[in-house]
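Take this structure first; my questions come after.
With one protein chain removed, the remaining protein chains of the complex are shown where they sit.
Each chain gets a letter, A, B and C, in the order it is written, and its residues are counted from 1.
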Amino acid sequence: MASNIKCIGVLTSGGDAPGMNAAIRAVTRAAIFNGIRVKGIYKGYRGLIAGDVVEFKTDSVSNIIQRGGTILKTARCDEFKTIEGRKVAYETMTREGINALVVIGGDGSLTGANIFANEYNIPIVGLPGTIDNDLNGTDVTIGYDTALNTIMEAVDKIRDTATSHERLFFIEVMGRNCGYLALNSAIAAGAEAAIIPEISIEKDQLAELIEQGFRKSKNSSMVLVTESEVTGGALKLAERVKNEYPQYDVRVSILGHLQRGGSPSAQDRILASRMGVAAIQAFLEDQRNVMIGIRENEIDYVPFQRAIKKEREISEELLEVLRISSI
Amino acid sequence: MASNIKCIGVLTSGGDAPGMNAAIRAVTRAAIFNGIRVKGIYKGYRGLIAGDVVEFKTDSVSNIIQRGGTILKTARCDEFKTIEGRKVAYETMTREGINALVVIGGDGSLTGANIFANEYNIPIVGLPGTIDNDLNGTDVTIGYDTALNTIMEAVDKIRDTATSHERLFFIEVMGRNCGYLALNSAIAAGAEAAIIPEISIEKDQLAELIEQGFRKSKNSSMVLVTESEVTGGALKLAERVKNEYPQYDVRVSILGHLQRGGSPSAQDRILASRMGVAAIQAFLEDQRNVMIGIRENEIDYVPFQRAIKKEREISEELLEVLRISSI
Amino acid sequence: MASNIKCIGVLTSGGDAPGMNAAIRAVTRAAIFNGIRVKGIYKGYRGLIAGDVVEFKTDSVSNIIQRGGTILKTARCDEFKTIEGRKVAYETMTREGINALVVIGGDGSLTGANIFANEYNIPIVGLPGTIDNDLNGTDVTIGYDTALNTIMEAVDKIRDTATSHERLFFIEVMGRNCGYLALNSAIAAGAEAAIIPEISIEKDQLAELIEQGFRKSKNSSMVLVTESEVTGGALKLAERVKNEYPQYDVRVSILGHLQRGGSPSAQDRILASRMGVAAIQAFLEDQRNVMIGIRENEIDYVPFQRAIKKEREISEELLEVLRISSI
Partner (left out) sequence: MASNIKCIGVLTSGGDAPGMNAAIRAVTRAAIFNGIRVKGIYKGYRGLIAGDVVEFKTDSVSNIIQRGGTILKTARCDEFKTIEGRKVAYETMTREGINALVVIGGDGSLTGANIFANEYNIPIVGLPGTIDNDLNGTDVTIGYDTALNTIMEAVDKIRDTATSHERLFFIEVMGRNCGYLALNSAIAAGAEAAIIPEISIEKDQLAELIEQGFRKSKNSSMVLVTESEVTGGALKLAERVKNEYPQYDVRVSILGHLQRGGSPSAQDRILASRMGVAAIQAFLEDQRNVMIGIRENEIDYVPFQRAIKKEREISEELLEVLRISSI
């Protein structure tokens, strides 16, 4: 029963994402608002194992909503993938009097949460914190909107300098196996095309683009590319162009780590605040082992197994919008 | 039948909103993609009356997706509210060979479109372009997300300077009779409260806030206020505080016109691109006299009458999120 | 002799300015680098009186260079203007073992520093921290460049929305009795004119502008106005236009407190870092009771009396550049 939860722990795990601080703030304050104590766990599961834990008060999370990164820091932790590691983590919880966990992270983090929750019968609520927007059961993840704007602003700058030469720019963005970020930023930045894993796995997008003569004009073209083994990434594509289509003057830009940083956008702060409040509400409703999702602008509880199942599909409508709006 | 549409006109009307250029670009290219000619009409209905019309090609809309404002300019037009005005507008359409219109604007503009469409049996599709997010039948309007981010960034700056004095800041934002912008920007900026028309009309929010002792700490409080007769606006609230609660050191900031400007956010550019493509698709499907909406992340056709009916309600969940996350 | 300084105190005072944190960081690290201890004094002179003092280590100032505001907070302090107040302040220094002070602030703060230094024979070095750029003996002050960019970006946004109506915008900016900020931001933003104290005191700038028919075109004009009794401020000017030149449709925007906030610009961070290092160097060279200035891109030591003397003149060249480039 909910009344059993006297103290929660909160941690961020995996790759960091803008908005994680807003989520930490909302979780902390919603818990305190409901009479539940809060302990911040540093560096994700690694800190849970190491006992790197500090009690949080209302003003521990003051003035952080606007900051990128995560004040709790984050880490990837192989030890938590072992039975022994999780045992030590559980001991930390017992020792610290932590009855339940809020885990903010991507699918790896939620997979770990799912195992841990089942193994020790711990109530855990997950928040989807990843710029890749690759979780199932939520329309959007914390960090995605900021990353999208960051990429768009970078591409805006590249276009400023790219209007006088007959150049083909490959701009590589994050996303792992998910082309969502590349496709949406291509639309937002007015780029000519996106080369994304979901399509690349089926056909040779580069050949198709070039055969369709997509560079009718003399001006530069910009193509967003998901960093992925399937697409090959921007460097391999550029190599192919040099060999197969030497008529093009090709340039590469790999946006890299700056995509994860920056002050979160309004949407990410609001999303993180809503989800943080909802996480505590979930505990009060005796929910456990669910990820907080947003569907149709409403809060939803998504069982971990469903959240981490890979089944997001690329939107045919968005592909069409990119094709048409870039003619 | 759709095949009758050989040429569309596109105009922006009413208060401008970031993303209007992205919408113009998508409408233009989607029309040309489908073999339909496009004429840009300058300064809204006023230009339609005055015959201020230029044919648009694909590259008429190059390099505009990232710009604030509207390349078609906009105006409010009393003449179009008269039968005579609309008659002249219709004559322009006939003379220019324009068979259908895409109108990008807020509820006043769509109200005008509705009357005009019925009077002359013209196919018109509307796009919701307004920072106020006060249209019915769409989760979000073009310009709203950018305005939200602009306000949030301004409030972030105000907070930087506001941490050492025991001050109460009233920050006035746009929204007319709709508190959506104030409430969401208060959450995003980590402000303490929002005074909005939907609530103010029922009770004295200022008195309630002060009675609840919402300024427990010595640091500054920031309250977002919708510019509106109902709320009184920031200046009147500050006046009341000086008279009724002289213990507070009160400051006012009226964000004003800068809220309408700026390069559109990723979300607004994507929304505008999707809606622009959908407007032409609507004509192809023989739709008319509908506004393009987004519901549950899907394109929807919303009859004008429904779009302009005032029935948006303020979200209880968001009010709760603000209350809790600002403790 | 320099070797007597074992421990310095650092404080920020008066209106805050972006870059103050970068200055605190550089002062702290340069002191520690040279074997001098550092104590951070909170809330300016008020904290010196109250004993609100904390020892700073190298990592006390980690990750602050990019933040607006000041981690030491700031305050205005009437008590320090009294002999009694300064006596208590001196007692704090003795008790805390602070041998010397670095004061970061504007002319009021440096005036106080000058009196205090003379009264108690304390070595003090000042850093010019004010967005107004109104100190003598330095080409530029910490915070000025950021404020200039903040204003410019706000005016850029206002222009986005201001191109379709025949409007006259008065945009009020900070600066007190110094038009430097208004004049430079008018040039940077492509505004039509600046109404500034140095000129307003001599002649009726508004009448002159209107008589010269400065609004040849039908588009909006933007006029930057220094908030000042001499100019009257934007609201009074707008009132005059309504009465005397009713042919103009006038709008007012008062930028207000957001001008003081925001992440500091590159120039401000570099300036603050250089000045912070130079402050410690000054102590090592047995300098005291000087403000660090930058002249011709070189560090300079400016005696307090000279720094706070009002003799900055407005640049005729800049006035000419504004006049010509806005035709």
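Throughout what follows, a residue touches a chain if its C-beta (ideal position, glycine included) is under 8 Å from a C-beta of that chain, and two chains touch if they have at least 3 such contacts.
All values derive from a computational prediction rather than experimental measurement.
Note that the undisplayed chain, when the full complex is considered, contacts A, C.
The chain omitted from view is touched by exactly one of C:Arg29, C:Lys73 or C:Arg167, namely C:Arg29.
The chain omitted from view is touched by exactly one of A:Asn4, A:Thr94, A:Asn118 or A:Thr163, namely A:Thr163.
Per the touch definition above, the residue from C:Ile98, C:Met152, C:Leu255 or C:Ala307 contacting the chain not shown is C:Met152. From the options A:Ala50, A:Ala75, A:Ile115 or A:Ile314, the residue with contact to the chain not on display is A:Ala75.
Residue-wise, the contact with the chain that is not shown comes from C:Gly190, picked out of C:Gly51, C:Gly108 or C:Gly190.
Touching residues on subunit A toward the chain that is not drawn are 15-16, 18, 43, 67-70, 73-75, 150, 154, 156-165, 169, 251-254, 256-262.
Although one chain is not drawn, its touching partners on subunit C can still be listed: residues 25-26, 29-30, 32-33, 58-59, 63, 65-66, 139, 145, 148-149, 152, 156, 159, 163, 184-185, 187-190, 217, 263, 265-267, 269-270, 273-274, 276-277, 295-297, 299, 317-318, 320-321, 324-327.
Just so it is clear, only the chains that are shown with their structure count from here on.
If each chain is drawn as a node and touching chains are joined, the picture is a simple open line.
Chain centres here are Cα means. That of subunit A falls 29 Å from that of subunit B. Averaging Cα coordinates per chain places subunit A and subunit C 40 Å apart.
Those residues of subunit B in touch with two or more other chains are numbered 156, 159, 163.
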